[in-house]
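This is the structure I have questions about; it appears just below.
In this view, the complex is presented without one of its protein chains, the others remaining in place.
So that you can tell them apart, the chains are marked A, B and C in the order they are listed, and the count of residues begins at 1 in each.
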Amino acid sequence: MTRESRLHIPQPAARPGDEPDFSYLHLSPAGSVDKPAVDARARDIEYLSHDLVRVLDDDHSAKGPWDPKLDAEKLHTALRWMLLNRVFDERMWQIQRQGRISFYMPATGEEAVSIAQAMALRHGDMCFPSYRNQGLFMYRGVSLVDMMCQCLSNTRDMCKGRQLPIMYHSKSGNVFSISGNLGTQYPHAVGWAMASAIKGEDHIAASWVGDGSTAEADFHYALTFAAVYQAPVILNVVNNQWAISTFQGTAGGERRSFAARGLGLGIPGVRVDGNDLLAIYSATIWAAERARNGHGPTLIEHVTYRGGPHSTSDDPSKYRPKNEWEKFPLGDPIERLKQHLIHEGYWSEEQHEALIEELKAEVLAAWKEAQKYGTMTEGPWLDPASMFDDVYEDPMGRFDGQRRRMLELEENGGDT
Amino acid sequence: MTRESRLHIPQPAARPGDEPDFSYLHLSPAGSVDKPAVDARARDIEYLSHDLVRVLDDDHSAKGPWDPKLDAEKLHTALRWMLLNRVFDERMWQIQRQGRISFYMPATGEEAVSIAQAMALRHGDMCFPSYRNQGLFMYRGVSLVDMMCQCLSNTRDMCKGRQLPIMYHSKSGNVFSISGNLGTQYPHAVGWAMASAIKGEDHIAASWVGDGSTAEADFHYALTFAAVYQAPVILNVVNNQWAISTFQGTAGGERRSFAARGLGLGIPGVRVDGNDLLAIYSATIWAAERARNGHGPTLIEHVTYRGGPHSTSDDPSKYRPKNEWEKFPLGDPIERLKQHLIHEGYWSEEQHEALIEELKAEVLAAWKEAQKYGTMTEGPWLDPASMFDDVYEDPMGRFDGQRRRMLELEENGGDT
Amino acid sequence: MAQMNMIEAIRDAMDITMAKDPNVIVIGEDIGYFGGVFRCTDGLQDKYGEHRVIDAPIAEGGIIGAAIGMGVNGLRPIVEIQFADYIYPGFDQIVSELAKLRYRSCGEFFSPVTIRTPCGGGIRGGQTHSQSPESIFTHVSGIKTVMPSNPYDAKGLLISAIESDDPVIFFEPKRIYNGPFDGDPDKPSVSWASHPKGEVPEGHYTVAIGEAEIVREGSEMTIVTYGTLVHVAIAAAEATGVDVEIIDVRSLSPLDITTITESVKKTGRCIVAHEATRFGGYGAELAATIQNDCFYHLEAPVSRLAGWDTPYPHAFEWQYFPGKKRMVAGIRKIMEAAA
Partner (left out) sequence: MAQMNMIEAIRDAMDITMAKDPNVIVIGEDIGYFGGVFRCTDGLQDKYGEHRVIDAPIAEGGIIGAAIGMGVNGLRPIVEIQFADYIYPGFDQIVSELAKLRYRSCGEFFSPVTIRTPCGGGIRGGQTHSQSPESIFTHVSGIKTVMPSNPYDAKGLLISAIESDDPVIFFEPKRIYNGPFDGDPDKPSVSWASHPKGEVPEGHYTVAIGEAEIVREGSEMTIVTYGTLVHVAIAAAEATGVDVEIIDVRSLSPLDITTITESVKKTGRCIVAHEATRFGGYGAELAATIQNDCFYHLEAPVSRLAGWDTPYPHAFEWQYFPGKKRMVAGIRKIMEAAA
């Protein structure tokens, strides 16, 4: 080309070899952001989409109007589940690395989002998760064994071998089936919430997408429908700074926060410290109350960091500094809650270590049990003919022949 | 259902039989809205998305910082083209009613948008219109005869009989081909603008969609890409209050203006009196300058009213008060500019009447000529085999046989 | 029995299911207060209220996505997509979500959405208001695809679709909304009033999804078709004097292949016909299966008659439309080939 390009190309603050640089992140001091009434008008609370709602301070105390004042039991619960999420992910990562499952995606560094929100929502509220919300499934009663069996595609797999690992679902837990297609769950959540309102029920819905996924059409559809019908829904954007190899600026995060995305439709946005369990919990209670009282949808942006690789297929050292997570100014959500518990006198390093060991043992025991239902290399096996089930409620006639043919081939096959 | 629905259903202020009610429209006095520098930061100029940029006052004078101070010649030009647009639409409407074309869509009441913006943009800037932007084609040099021939699908039809009436295109005029699918042109405009930036050129792009179409995915895609790459593009939303039978609230206009839709991505929005040619002209010049100077995209909402039916297939008396247009507080763009010209001493009622007669004659003459190239009922006819052209640059082999077969049938056919 | 056109039959199906089941709702563009651009939902909002007959933003993907979520929450949504040509923005939600939900969750979640959409040309709609994209949907595992050719079937099939827990794409050939059409645009238009299939029982009845119908018995040749072309086939058969058996497929997926192959085995000759473009069209699936299953009975190749492989042109609808002329010529050709 003869002339120089003038296109603006967003640039992350640091690439491999560079010093991590999070100066682009606007941070508010813990406790400094006002908490409005749940019936506040969207336009009066725009500051919430710009400032950062934080409760846990650097000195480990809980501060300000958003402090949910959780009792020791609740705090213990939260810590336990976050830790379980972490320990589970670590084990599953290892297991994948040993070639015993085909794929895995950890939530490392983002555990507070799922756990705080699972705790803040009511059981009748319906969750439409993304693939990094395993914590929701755990908290809502899906056993570790069941989750592992899903990842193993074994005889106890809730997905009957049909889905990639981590694509859980739980009808009894009111957690929707995870899709491989980014963002598709967002309009489902809004539709579900609309139906709840139509039926005059007061269950609400919640959904989660990543920063990168906000560029998809379904994000826009969901916001539009939520705004038009004032659907009782909480729409979460988990801004973990990365979408595989592209930083959040590539999704449009350079100039405004993701929390601001709904402002143009009158949807209030809350930008929350995504590594601060108390802040998330509190923001979620607030948004849920808004929704339940007929004040419509809320968009919550969780500012966090994807501590691990995108998935077992990814190598982040190719596109970001190795030590970025260490330098992330909002720290590690587990460490921060642990220190808060210690600060409050509810917890100690020893107890913490003991809990980790306990959870590791729990996960290990689950893994041992899960394998009994089959692994990738050892039986028992699912019936492959089950692939013809559940495509329809009433199976198609043509499936009979195909099923028969498949089983014949399994038994006799060609001669090679 | 046992319980009462709590879903919020947006309601227009008036339905057939009701008194029109535009109290929902936030209006600013002419001249009252500040005009910022073109390099202002989006967040410092949010007021522009809420207030209404107006120049033409009720007393017919031009007021305030947005007054483009057009000379008499420019004002005459603007009036002439708006009138031509109106007269053309009226004639084509009649022609359709007589069954001589299959379909038509008028821009009645919205003429200022196309004409003001066509005048404010440079010829090298590329326009991606919606179906109500016939004024752009006219102003950019497409002859009335050519437009009529398109509507007639006759031998001179620029679309060779392939498209519905009004689906014009003009390569030489730099106006893109109109699509039947709402909103698809929006990302095209952004991509075109990105290419212009990549090539280091300073042409910009502009596109138009209706209020209703903002709910489509392409609206979101376009805004996202425009924001991420700071594309030199003007994105217009023509808020004519209606999308066929649904009022602008059904598209999410109840709580915030359409101009605000890009704020969450850092795209400044300008809400402009869409029936005020001077205000639109001025806002467009401002946005174009921003774009050309590397300050990225601008979203302009034109607050106007769809004076006529959606199309010749529509009957608005079924869903809105018959006299709504009369009561629209921003009046008629042609009447307003005319009164301004008179007020400035550049024009008179007599001249106006004479101009209308002149334009009617021009349109009638064009219609007479257009019919020479064929009508729906009388030849000459296009070659139907041309339907196989331009599907590909290199036609597919299988088209040969199909073309032959079609021509055979045309000639000999079955025996019935 | 009442006489209904297809619009009335479709409306009646919705009315009956809505009256019966409070969970049935309708959502779409202009379908509420206004009653739909083709009037299919006229009066329903008056009767069932704005909370069950919902005017939606212009966002096909959003409508379908939201409907899926509603279905998961116990409602039974009927979606209207204003023209089949505008279903594509919702394609991902249909293919990746609606179709796959039951499978991927092993039946724990499903969403009984019915998507109604007018298709086909012949109303001077140009290429963006005339498409027949049905074959694309028949290739997608997890959805059912249906296209009625008359008011009786329209009502019965639509009730089946709405009541089915499987998602159904319900194509409405808009050229025959108001009356059967034999492909001759110069003839005065006929109404359903004088047609036996315009006689529609009041109240609830179903036509099973997955059953084809023999609409004309014959021994010399089988025409397998659906939608508008059923009427074209009847007229063409009559014009030729050939003893043609005509099968209205009705349900494209699941396909009632038995009725079809039995007929072709009997007649030994077959034309497959539809309005959609030929290449990769649904006729390919029919022809491929028929030649396989009836090979030893065929006296001539299975022939396909379809829209040309170009977008539907505004000016040349009747040169494009696979009408009576072409069908007659097609029938003659096969009879000669087989002779």
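By our rule, contacts are C-beta pairs under 8 Å (C-beta built on N, C-alpha and C of every residue); 3 or more make two chains touch, one makes a residue touch a chain.
In this text, all values refer to a predicted model and were calculated from it rather than measured experimentally.
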- Task: For the chain that's been dropped from view, list the shown partners it touches.
- Result: A, B, C
- Quick one: which of B:195, B:376 or B:407 touches the chain that's been left out? B:195
- Query: Which of these touches the unseen chain: C:62, C:89 or C:180?
  - Reply: C:89
- Task: Determine and list the chain A residues touching the chain excluded from the picture.
- Result: 1, 5, 7, 9, 15, 102-103, 153, 157, 159-165, 167, 179-182, 212-213, 215-217, 243-246, 250-252, 313, 318-319, 382, 384, 387-388, 391, 396, 398-399, 402, 406, 409-410, 413-416
- Note on the structure: In the full complex, chain B touches the hidden chain through residues 126, 128, 158-160, 162-163, 167, 169-171, 176-177, 179-181, 184, 186-196, 198-199, 205, 217-218, 220-222, 224-225, 228, 389-394, 396-398
- Name every residue on chain C in touch with the hidden partner chain. 61, 85, 88-89, 91-92, 95-96, 100, 103-104, 127-128, 133, 135-136, 138-139, 141-142, 253, 255, 272, 276-277, 279-289, 291-293, 295, 298, 300-304, 309-311
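FYI, only the chains that are shown with their structure count from here on.
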- Work out the mean Cα position per chain and let me know which chain is farthest from chain C. A
- Task: Averaged over CA atoms, how far is the centre of chain B from the centre of chain C? Could you give it in whole Å?
- Result: 35
- Between chain B and chain A, distance of the C-alpha-averaged centres to the nearest whole Å: 42
- Task: Provide the list of chain C residues touching at least two other chains, using ranges where the numbers run on.
- Result: 51, 56-57, 59, 61-62, 89
- Two or more other chains are touched by the chain B residues 1, 5, 7, 9, 215, 217, 250-252
